[in-house]
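As you look at this complex, bear in mind that one protein chain is not there, while each of the others sits in place.
Going by the order they are written in, the chains are A and B; count residues from 1 in each one.
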Amino acid sequence: MQIDDLQYLLGMAGTVAFAATAVAAVAPKGIDLFGATVMGVITAIGGGTIRDVILDVPVFWASDLNYIWVAMFASMLAFLANKLMTHGQVYRSMLYLDALGVSMFAIQATHKGIELPFALPLGPLILGIITAIGGGLIRDTLAGNQTLLMRNELYAVPVTIGCIGYLILMHVSPESAVINGACCMLLIFFLRAAAIHWNLRVPGWLLTKTTQP
Amino acid sequence: MQIDDLQYLLGMAGTVAFAATAVAAVAPKGIDLFGATVMGVITAIGGGTIRDVILDVPVFWASDLNYIWVAMFASMLAFLANKLMTHGQVYRSMLYLDALGVSMFAIQATHKGIELPFALPLGPLILGIITAIGGGLIRDTLAGNQTLLMRNELYAVPVTIGCIGYLILMHVSPESAVINGACCMLLIFFLRAAAIHWNLRVPGWLLTKTTQP
Partner (left out) sequence: MQIDDLQYLLGMAGTVAFAATAVAAVAPKGIDLFGATVMGVITAIGGGTIRDVILDVPVFWASDLNYIWVAMFASMLAFLANKLMTHGQVYRSMLYLDALGVSMFAIQATHKGIELPFALPLGPLILGIITAIGGGLIRDTLAGNQTLLMRNELYAVPVTIGCIGYLILMHVSPESAVINGACCMLLIFFLRAAAIHWNLRVPGWLLTKTTQP
């Protein structure tokens, strides 16, 4: 019960983070309160919605509207914060919260894929990646920003490593899902936090062009 | 029976409007007849298709292909009209027809959400907004135009007001769906028409940047 509570709390924290970073990401282009809220909600629930549509299960927010309410209020607060604070301050601190959200959502989706089970072994990995980056891809597309796939950021790579790790751990010891999940969440979070902190990017020899854009 | 007929007629008028404004919106970039038709059809059925996929019900146009036929012919006519008339004339008159379509589709989708029922009370509102603006978002994305979420137009706001109004009216007097729907459709239409006529935009203090882009 306590673990479910913690998971739920982390899910809500992730929702807050996704919504708030979405607003911070589009704010420099000049967006209104309504557009910001729609953008925040789409980003927060987008990845999970695509996952549920592919799995052909009811969308997760239909049975728990708290995800929508939380995303709405977080977006509005982020809109206000963007009016009051300088953009850099807000955005930087949001990135770490976003890293927490990503790690949470990625492992949750991978777990959902293992439990069903859906198209093992690749299926849960695909679900994890879609859930983690889907909302952000929709956000960047709707905002006319470069999507993260083109930015050579270490964003999806930590997610992929963590999800593969979880798949392996669940294969080795399927009974200890909680510990496995916690370890892989932390792995994703710290890899992503390191990428934010040291501004790490994909090395040049792993790029089709050697100059960073 | 007569009310169903009227509703059907309005739905078709909305389809014509969505398809034709889509073609008018992408025409200045230089599109061919085939691309224009695909764009028109996607815009006309896109929002409703996303709604039905989220609701996990069969897509609405599968059981009534008239939606597709009408969208196809409207797109082709709009293509021709764009060759013959000046762009401004066509587009301006289309905007009012589009406002009618938006008001119709928004209330129809909200009603569908209440009837099912789907994730009350927020669910029907989300469906109404998705159905009204979804097709336009896909159109702008595929055409490489700025999406309406970033344009500070009063487009989604009238839709939201009307859908919330319908939810409240249906809570107060669920037996008078027809009158409730008609009132809220007119509300959306007139708010949107006013925004078009006086070129109203979201006020500056509701923007993250005070200068309009």
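We adopt the following convention: a residue touches a chain if its C-beta (ideal position, glycine included) is under 8 Å from a C-beta of that chain, and two chains touch if they have at least 3 such contacts.
Every value quoted in this text rests on a predicted model; they were computed, and no experiment measured them.
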Return the single residue from A:4, A:56 or A:175 that touches the missing chain. A:56
Residues of subunit A (touch criterion as defined above) contacting the omitted chain: 53-54, 56, 118-119, 122-123, 126, 129, 137, 141, 146-147, 149-150, 152, 156-157, 160, 202, 206-209, 211-213
Name every residue on subunit B in touch with the hidden partner chain. 26-36, 38-39, 49, 53, 56, 58-59, 61-63, 65, 68-69, 79, 82-83, 141-144
